[in-house]
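This is the structure, below, for whatever I ask next.
The complex appears here without one of its protein chains, the remainder shown in place.
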Amino acid sequence: MVGNKKVTIVMGSDSDMPVMEAAGKLFDEFGVEYNYLISSAHRTPDKTAEFARNAEANGIKAIIAGAGFAAHLAGVIAAHTTLPVIGVPINSSSLDGLDSLLAMVQMPSGIPVATVTIGKAGAKNAAILAVQMLALSDEGLANKLKDYRKKMADAVEEKNKSLK
Amino acid sequence: MVGNKKVTIVMGSDSDMPVMEAAGKLFDEFGVEYNYLISSAHRTPDKTAEFARNAEANGIKAIIAGAGFAAHLAGVIAAHTTLPVIGVPINSSSLDGLDSLLAMVQMPSGIPVATVTIGKAGAKNAAILAVQMLALSDEGLANKLKDYRKKMADAVEEKNKSLK
Amino acid sequence: MVGNKKVTIVMGSDSDMPVMEAAGKLFDEFGVEYNYLISSAHRTPDKTAEFARNAEANGIKAIIAGAGFAAHLAGVIAAHTTLPVIGVPINSSSLDGLDSLLAMVQMPSGIPVATVTIGKAGAKNAAILAVQMLALSDEGLANKLKDYRKKMADAVEEKNKSLK
Amino acid sequence: MVGNKKVTIVMGSDSDMPVMEAAGKLFDEFGVEYNYLISSAHRTPDKTAEFARNAEANGIKAIIAGAGFAAHLAGVIAAHTTLPVIGVPINSSSLDGLDSLLAMVQMPSGIPVATVTIGKAGAKNAAILAVQMLALSDEGLANKLKDYRKKMADAVEEKNKSLK
Amino acid sequence: MVGNKKVTIVMGSDSDMPVMEAAGKLFDEFGVEYNYLISSAHRTPDKTAEFARNAEANGIKAIIAGAGFAAHLAGVIAAHTTLPVIGVPINSSSLDGLDSLLAMVQMPSGIPVATVTIGKAGAKNAAILAVQMLALSDEGLANKLKDYRKKMADAVEEKNKSLK
Amino acid sequence: MVGNKKVTIVMGSDSDMPVMEAAGKLFDEFGVEYNYLISSAHRTPDKTAEFARNAEANGIKAIIAGAGFAAHLAGVIAAHTTLPVIGVPINSSSLDGLDSLLAMVQMPSGIPVATVTIGKAGAKNAAILAVQMLALSDEGLANKLKDYRKKMADAVEEKNKSLK
Amino acid sequence: MVGNKKVTIVMGSDSDMPVMEAAGKLFDEFGVEYNYLISSAHRTPDKTAEFARNAEANGIKAIIAGAGFAAHLAGVIAAHTTLPVIGVPINSSSLDGLDSLLAMVQMPSGIPVATVTIGKAGAKNAAILAVQMLALSDEGLANKLKDYRKKMADAVEEKNKSLK
Partner (left out) sequence: MVGNKKVTIVMGSDSDMPVMEAAGKLFDEFGVEYNYLISSAHRTPDKTAEFARNAEANGIKAIIAGAGFAAHLAGVIAAHTTLPVIGVPINSSSLDGLDSLLAMVQMPSGIPVATVTIGKAGAKNAAILAVQMLALSDEGLANKLKDYRKKMADAVEEKNKSLK
């Protein structure tokens, strides 16, 4: 189902897309193939498990899971694969994302979820983290990361100059 | 595996038993058949899903799930059954159970977890809640609940008298 | 007053209706008879107690109570009945519902409140939980729950397909 | 039952006595008549309501209520009397008293609870607050408050001197 | 300055007036004389101390202090008088009033602040609490409190009827 | 009273000394003259205000104030002086110092408190911060700060080497 | 780079300028020379370190650093200078500034950050704190601080009078 994509960006509902598409855009920028998957830890648990179980065989290298409320999606996926799973807490409930953060990051001993910033900044950071993982065996990507870092630094300096 | 038990008390690790056995003791007091199951949302996800999927057919009426940290156990079970699932947040991490409380109670729309008090008081309350559900179609149990309530009231009054 | 309704949805003020009506709509969908009751733990405590005391005799099977701020309503009702009481924390104060969540879920040993998600998602989940309780002795409802679950899963898959 | 006491110190369980007796000791120091009452918002709700309803007629001037977990006791008493009710949050749950604080102080519009510090410092402060209320129409007490304040100041200065 | 007013409503800035005027309106309803005072714990500490020191001699019976951020106003006033001081935490900072709540309610042993609900509901509750204190020696006020309570109950019942 | 000391370390009670003496020890190490003062924002408000008002004239350059619970001490001192005031939140209440942190750091616009880490690490950091201020016009102290920084770095490297 | 400015106001991104310019405005009012610097702890770490390392030699006396999210900027600067560093937590993430507050104030033993109020009030307070430090060896500034304090007090009294 996921072809020869390197990363799958999973979310439980299409209402999370405005946050999670920041991950896709970063992958576009880096030329990393990815796909989106809407699959819920609670509403489609078997499909979610099946996706996770087959991800490695399907060539997936890393999985990004974004979820709000009691965010189980990343943990449930991590339970069915030994690929690295990156969690993006989404602030969709009234608790500003503190609930989804704690429900993701506080995984018990044995099954990690690599948790990043709450919300859109997190979706982007999740994608960068995935690229960092892929770059461990892809020198081209490693170089792109260094360019990207340099461009970020230049942008900061540019803003600083325009102050004056 | 669960025979003709009415309630299964699930926990991810035997280290949660000192908390969760408060539920079993309450069932003993009410004469409700139950069993314990150690099954983890993350370490044995398939077994947990299988248990949940078959629970109704196995005659189970309600499931109590106790977990600490990012407590997904109750939600994962709830995703695989339409039986009522009662969650007991356990304060085993450094965050005093706030993490497990939010990871349980903040279930997204569609799949509820009936969450109770953090810790031992919660384990007992979970069992009382399960008895309340069973009592909806069991007049004997309903009467026992009223007796139990009366005994609690008497104990309060007894303590009040002993003040003087 | 509550006739042969199965569930009463109680709230302390009509300002909570926009949240709590999500419960009523769910019952409409399942064909479960219910009624709304505005009764306050603090402003009409005797009426609230009287309602709770008579609920079982009036044929009520489960009670849903929604409240914000220091949300005592569910606990006060639970103190006067042995029926299962489901609490919906409402985020009407400046604390985003954390106050009402803790004031509901942290019931001391002996009197449980089955607490669900803060806000509208919680109101809907409360109704599903009530249906799950009723379904323990109503095969028709049990089947409807399975259909509902299937429809939720189909909706997720539908959204996933429309991505492509 | 409460005779001609001026203040009743209510708690839901005798396990709260080690905290709440700080209130009684303060009253002893000020010569204010008081009594203790063990009565629970949840386990003996009718007795608690009855106490509150009759408190004014029984000559009670102020009520101090100490409770932990989802601390409803003060609010439930306040719902049944127009006497001032002072709430002492007790840190008996795993959440360090944050649950009982929010469950007391965040009373909805119309029924206040005068909430003080969590724990033993709060029990003492509750008693001082009650004395302040009584002193509004009792010049002797008002003078004792001033003496007490002076003694506290002297104790601070004494400690400062002993530093040197 | 405060003439023969019974209660002074103090706030540190006129920006708190939209919250605190809920207290004044309640006093208008009860016919209790009051005045407003803008005086800051930090910007006009001497004037605040002087007000507090003279309050009793000026016939003041209770003081209501509303403040946001690190809300010291109520505590500073309480340090200079033995009159009861009621604190209203105001949610003017980015922390939703949690900062002002803790800065008010957690007074150390010896100097209580009677803290109420955060925000507008709290301003109203502060005024009711002040009336409850005054009513201890004013039967007319005590009766008005009972009427007010009854009107609140009637309003709830009215809303309940209009549901049908 | 404070002679030609450069810094005064104020605390509300001698029970805070085990935390605050970490500040004094740091000053001993740097050869900065200081004294301790026990003075309470609430129990000895006039003495505290008087100390603050006279501090500058008495040659004091910076004031360190440590307090727990609703920690007003630093803010009250800051209200009576334009010297820099450094606040050390102390975790003496059940809320782990979150209450004292927020009651110190969230000072409203106009009167800052330079707040540092909760507890003993904070007491030491407060003293270093005071030395940093004094060093702005004292080259000897500025050099000592650089030596101290170097010693800290050496200690880290020493520990690293001893790993191997 | 920073000429003979006394204070540098650093921020990681120009999006923080609407908050941080409150510091600059205060310096304008006091006639303190300052400059702004956009430099990020994470995106331009070397430039940030270089700035901090050279700040003292460049005549800088105090550094103000404003940052949101996991706000490392102030701590990173403090690691490279022994000048006093003042941190302004900015509420740019979904957690209302609690994340940036804790990431600033909780500096481990040895390297303090003088942390002030979250947001705009904090930016202003940071500048006042810097002026207080500079005023330790600048009598003109010390007098301006007293005038400023008096003007704040007058403004409060003015508002109080306009109430009547």
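Letters are used for the chains, namely A, B, C, D, E, F and G, taken in the order the chains are written, and counting of residues starts over at 1 for each.
Here, a contact is a pair of C-beta atoms (placed from the backbone, for glycine too) under 8 Å apart; a residue touches a chain by one contact, two chains touch by 3 or more.
Note that the coordinates shown come from a computational prediction; the quantities given were computed from them, not determined experimentally.
*Asks:* Which one, G:Val32, G:Ala55, G:Met107 or G:Ala123, makes contact with the chain that was left out?
*Replies:* Only one of G:Val32, G:Ala55, G:Met107 or G:Ala123 touches the chain omitted from view, namely G:Met107.
*Asks:* Which of these touches the unseen chain: F:Asn91, F:Thr115 or F:Gln132?
*Replies:* F:Asn91
*Asks:* Just one of A:Lys47, A:Lys61 or A:Lys159 touches the chain that is missing; which is it?
*Replies:* Checking each option in A:Lys47, A:Lys61 or A:Lys159, the one touching the absent chain turns out to be A:Lys61.
*Asks:* In the full complex, which bits of chain A touch the chain not displayed? Write them out.
*Replies:* 56, 61-62, 82-84, 86, 101, 105-118, 120-121, 124-126, 128-129, 132-137, 142, 145-146, 149, 152
*Asks:* Under the stated touch rule, tell me which residues of chain F contact the chain that is not displayed.
*Replies:* 91, 96-98, 117-119, 121, 149, 152-153, 155-157, 159-160, 162-163
*Asks:* Of the residues in chain G, which ones touch the absent chain?
*Replies:* 12-13, 41-43, 45-46, 49, 68-72, 75-76, 78-80, 93, 95, 98-100, 102-108, 110-111, 113
The rule is simple: only the chains that are shown with their structure count from here on.
*Asks:* For the pairs C-E and F-G, output the one whose chains share more C-beta pairs in contact.
*Replies:* Most C-beta pairs in contact, of the two: F-G.
*Asks:* If you average the CA atoms of chain E and of chain G, how far apart do the two points sit, in angstrom?
*Replies:* 35
*Asks:* Averaging over Cα atoms per chain, report the distance between chain A and chain D in Å.
*Replies:* Once rounded, the distance between the two centres reads 51 Å.
*Asks:* Give me the residue numbers in chain E that touch at least two other chains, ranges are fine.
*Replies:* 12-13, 40, 43, 69-70, 93, 95-96, 98, 105-108, 110-111, 113, 117-118, 121, 149, 152
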